[in-house]
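A single protein chain has been removed from this complex, and every other one stays in its place.
Our next item is chain A:
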Amino acid sequence: MRNIRRPIRFRTKDNMANRGTAQRPNGQTQGKICQFKLVLLGESAVGKSSLVLRFVKGQFHEYQESTIGAAFLTQTVCLDDTTVKFEIWDTAGQERYHSLAPMYYRGAQAAIVVYDITNQDTFVRATTWVKELQRQASPNIVIALAGNKADLANKRVVECDEAQAYADENGLLFMETSAKTAMNVNDIFLAIAKKLPKNEQAGNGGSSGQGRRLAEAEGQKATAGNCCK
């Protein structure tokens, strides 16, 4: 049977999660609403979909179905006076789906590259994803490295220090996470939300085509290369 845990809500607005347009505060209410495209990348079975399921629905399935193509979900977090809405693209991990990946990271303002702390190969694969993002994604993309399955510490083969050092060298956010226990799951998304530019002019090079188009389609004030309205 599936292990469905009770949702853990951490300053998230679930009722907004499935809505296309973030609600615009009505005058007296504070704050900006920012919308960001975030992509998850990493080897098959490292826990990409599980991290998303934990973050969006507060659930965990011991056996998460393998993702084919990609899955799309949204979740909103509040950060001081700003509401950050993530459009999350969760991708398939198997190498042969690689040719589809640029479609998902193109225009993404953030990426979480996931590996499994109990499997060295997945860490190596994560570093090649980071290289690809640095070369081909938007120049100001915020990249976070997630060492998932931290609950399996007794089977650990990738040392935390090693991953931290790699992340520091490459200017990545880094956390060890556990989709199973929820450890650091909301935190890594929040850390990304904090690091993303939320000023109108602090855009990311204007290559976030989808974000811009989206804002225009909503008929709301669009700012080139950024999401803030």
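Worth pointing out:
Operating definition for what follows: a contact is a pair of C-beta atoms (placed from the backbone, for glycine too) under 8 Å apart; a residue touches a chain by one contact, two chains touch by 3 or more; residues count from 1.
In this text, contacts and distances are computed from a predicted model.
Hidden from the displayed complex is a chain whose UniProt protein name, among "Bacterial surface antigen (D15) domain-containing protein", "CST complex subunit TEN1", "Nicastrin" or "Growth hormone-regulated TBC protein 1", is "Growth hormone-regulated TBC protein 1". Seen from chain A, the chain kept out of the figure touches residues 1-2, 18, 20-21, 44-45, 61, 63-66, 68-70, 72, 74, 87, 92-97, 99-100, 103-104, 107, 209-210, 213-214, 217-219.
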